[in-house]
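Got a structure here, written out as structure tokens. Questions coming.
Left out: one protein chain. Kept in place: all the others.
Think of it as A, B and C in the order they're written, each chain with its own count starting at 1.
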Amino acid sequence: MKKISLTKLDEFFAAVAASQNLYLPVDGAKGAEYSLWTEGTVMSKAYNTLRSAKDFFFPQVETLAAFKVNGKNIEVEDVRKETEDFVVFGVRACDAKSFEILDSVYLADPVDSYYASRREHGVIMTLSCKKPTETCFCKAFGIDAANPGGDVSCWMTDSELLLQANTEKGEALLASLSILEEADDNAADSEKEKLQTILDKLPLGNLSTESFGGDKLMALFNSDKWEALSESCLACGTCTFVCPTCQCYDIRDYDTGHGVQRFRCWDSCMYSDFTLCAHGNTRNTQMQRFRQRFMHKLVYYPANNNGVFGCVGCGRCLRSCPISMNIVKVMKALEG
Amino acid sequence: MQEGMVKRASELLADGTVVRVLGWKNGEFVYDPTPAVFESVEALSDFVYNDFCASNLSKYLVALSKKEGKTLVFLKPCDSYSFNQLLTEHRVDREKVYIIGISCDGKVDESKLRAQGAEGVTGIATDGDTITVSTLYGDVQLKKADVIAERCVTCKSKKVVAYDEMMGENGEENPDCGRFDQVAALEAMTPDERFAFWRNELSKCIRCNACRNICPACTCEQCVFDNPKSGISQKAAADSFEENMFHIIRAFHVAGRCTDCGECSRVCPQHIPLHLLNRKFIKEMNECYGEYQAGAEAGSRAPLVNFTQEDCEPSIVYTKEASK
Amino acid sequence: MRSETLIPKIGVVTDIRVDTPDVKTFRVVGLDGKKVFEHIPGQCAMLSVPGVGEGMFSITSSPTNEAFMEFSIKKCGCLTSWLHMMDVGQQITIRGPYGNGFPVESALKGKDLLFIAGGIGLAPLRSVINYVRDKKENYGSVHIIYGSRSADDLVDYQEILNEWQTDENVKVDLTIDRPQEGWDGHVGFIPSFVEELKPDLSRTVLICGPPIMIKFTLDGLKKMGFQESQVYTTMELRMKCAIGKCGRCNIGNKYVCKDGPVFRFDELSTLPNEY
Partner (left out) sequence: MQVNNEFKPKIVAFCCNWCSYAGADLAGTNRANYPADVKIIRVPCSCRVNPIFILRAFQRGADGVILCGCHPGDCHYTTGNYYARRRMTMLFSMLNYLGIEKERTRVEWVSAAEGAKFAETMNEFTETILKLGENKRLEDLRCKKEW
């Protein structure tokens, strides 16, 4: 365990930013956003960022390959560039867990090289929560906000920042920062208890997941509650585009006039053309698309990943759905 | 207000005038009601109407008026303008809808609530115009006027313009509501400042289409953005140009039909002030072609599908700029 | 830099054969004139034309054919229409092989086989049929029931007449939906035709065709006493990445592009029927 006094926090950031880009949550006009640290940047105290850190590893748009077409001949150009190193500071426990969920998809064979190179060059410094809010329910998915994962876990007491490396990348980073002092391992315990008492009082603290999981597939699929739950869903993609664990993407071509760029972009199972193909669409009604989204998070993903759920309880979909329909209401309706 | 609505709805359901009631049902916390359809008097026990029922229900009537039987709907003043606009475009069947107009003195904006310290909300109680928010970290007392949504602060009219029955007395238009002040402030900026302002705002867009799917004026069966041949990718701003193009075209397609209900800005997960684009079109049309309020009365011709011989030339944009 | 399966290789179309009014068979080789990659029967490849689109097509040639790969493609969308306008020598991009393919080295080994195909459904099965015919010693007898809308909608008709029907280990029964002059064979839909032929119950069934045909044929087979675990099919859903990551081709928790496209029916019946 290492530590540094909060008075020297800016020097700490400067030291980290000396050798690589450092991103941390900064207060914007309407909510915290990850932005590049520069001299004088003040870290946000918000409970979490508006937009998750997924963008650093799985950006909304990225070019896969470029083609030059002349006459009958095609040239393929591999446009991948090695990502330079970067550090993301201030990631909460829920977002840190979402990287593991994305890893299980993109780093499974065949490895997605775009995602893998970003993941290798990115170091994640998590920060335990200070004031979780009512839309947080990470506890329901077995995430302990007091012990956030990531390469380095940090706790912020009133006077100092405590850092503990969890992976070699974390060890290497902390070792390279001579500014840090040693601290004994249970220095963060008081901070953890303080957080634990708040976590127990969270309104959604007792949300249970035992009526979900891989083995309840057909029962949940054929439940008659999906109609009522999805009746006012607008088929926009907000819940999927703010979600840190949504993995789906679309591959499209763009004709730039002097070649064709094949790019990948986030896609949403809520959109009507998600499963549209030449002979029709297997999910025609909004109920089916709505059901697919929550079945994937609560049943299909656990079935394929021995019980790990596809949701991390960050609460972003609770805040941003235009009609306030979300996974918590779905779980409570389908319980028992 | 809520009890009166539930009582009236139960009567209309019981005597068969309507087959279903379109309203809101309560959520996990007080501030997250969901639009819902109630088809029986017992179901109405979940019905809720409070300061957070801000969503505009008229767009749901496009689908509901295609179903069998009449639908009862409660329309706030701004929703009724959208209903009239949908009526003008023959998207809703007037006979299939029974409207109860409800007066409205402004809805609370959840993000304003949060900005003033309401994090970790466990309960919200409103009495008169003070709102007490009990949270995990102590209670917060707020005056309703401080947390009213911006669109309600500059509310253009408290008058329900389409109803079969009115609960409470109807309000009036409010011509000098100052809804164009922010637009004027932006117009007063230099082009570089404006470009920087809009680049900063529109670059936050994640193309989730919430603004398009909530908008009561956007009811095309297949949107131009959904057509892969249009060259505009529906799901991704692959370049900063696409962000500008998406929002210019989205605002353009509702120009003259937008009733300024403010839903697009309410639902934007990135809190981009999208209504400032729509209001710019409305302000420009009022100045060039005379005052016009979409949805004021059904059947009126919108400015962009109308013309006079004496319209100004497009070059007015250059001369007008010089004067400001 | 790691190998990336999403970045395609270049394929050259060396021969185009018009099978039916809306089906053409394309022969594809790499730039070096050899096969772009090896595959097992039932696997698919993603063909694409930059700027037009990308699509998943089953490889209809058998892996025992060292010279080239063949794709029988029906014209039913923008990419397929573009492909149908191609002429010999055109380059396209190709990546693969994807999918699990038929279990030719495991479950099907030593078995008597029954192929039931409808219309373009013959394309995926043709690679298994030719593979089984080339490795005759590992497999039992082969019975093919193939039907189509009309006589000139029968894909690979020449090959069926010259090679399959002359092969004593192979029994071929053809049918078309409606009577047509110049056609003296059987007339009628496949489900009723299969019930008429009463294939013996020891055969392992491989079925592919329009979903409606599969549904009725499967009911008929079950009525005759076939077990669901004896029947294999290959699915056709919207596929994009073809490596089980882009999340759109799932039936329940199974991805058609990675856990399929070949499924056994007892496995399919445990999944919701969203296909």
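By definition in this document, contacts are C-beta pairs under 8 Å (C-beta built on N, C-alpha and C of every residue); 3 or more make two chains touch, one makes a residue touch a chain.
Bear in mind the structure is a predicted one, so any value in this text is a computation, not a measurement.
K.L.:
Specify the shown partners of the omitted chain in the complete complex.
P.N.:
Displayed chains contacted by the hidden chain, ordered by label: A, B.
K.L.:
Going by the contact rule already stated, which one of B:Val121, B:Cys223, B:Ala251 or B:Ala294 would touch the omitted chain in the full complex?
P.N.:
If we include the chain that is not displayed, B:Ala251 is the one touching it.
K.L.:
If the missing chain were put back, which residues of chain B would it touch?
P.N.:
The list for chain B reads 186-187, 191-199, 224, 230-232, 238-242, 244-245, 248-249, 251-252, 255, 277, 280-281, 284-285, 288-289, 303-309, 311-318, 321.
K.L.:
In the complete complex, the non-displayed chain touches which residues of chain A?
P.N.:
Residue positions of chain A that touch the missing chain: 66, 77, 254, 256-259, 261.
Heads up, the rule we're going with is that only the chains that are shown with their structure count from here on.
K.L.:
Which chain is most central here if centres come from C-alpha coordinates alone?
P.N.:
When every chain is reduced to its C-alpha mean, the one closest to the whole-protein mean is A.
K.L.:
As a quick test, compute the distance in whole Å between the mean CA positions of chain B and chain C.
P.N.:
About 52 Å separates the centre of chain B from that of chain C.
K.L.:
Taking each chain's centre as the mean position of its Cα atoms, how many Å separate chain A from chain B?
P.N.:
Chain centroid spacing, chain A to chain B, equals 31 Å.
K.L.:
Using Cα averages as centroids, what's the distance between chain A and chain C in whole Å?
P.N.:
39
K.L.:
In chain A, which residues are in touch with two or more of the other chains?
P.N.:
In chain A, 250, 267 touch at least two other chains.
K.L.:
At least two other chains touched by the same residue of chain B: list those residues.
P.N.:
Residues: none.
K.L.:
In their shared complex, at which residues does chain B touch chain A?
P.N.:
Those residues of chain B that touch chain A are 27-29, 32-37, 55, 60, 110-111, 119-122, 135-137, 204, 206-210, 212-214, 226, 228, 233-238, 263, 266-267, 269-271.
K.L.:
Could you please specify the touching residues of chain A with respect to chain B in the complex?
P.N.:
Contacts found on chain A: 29-31, 33, 47, 50-51, 60-61, 131-134, 198, 201-204, 228, 231-232, 234-238, 240-242, 250, 252, 254, 263, 265-268, 271-273, 316, 318-320, 322-325, 328-329, 332.
K.L.:
What residues on chain A touch chain C, complex-wise?
P.N.:
Residues of chain A touching chain C: 64-65, 67, 69, 72-76, 78, 80, 82, 105-106, 108, 110-114, 116-117, 214, 217-218, 221-222, 247-251, 253, 255, 260, 262, 264, 267, 269, 274-279, 282-283, 288, 292, 296, 299-301, 303-304.
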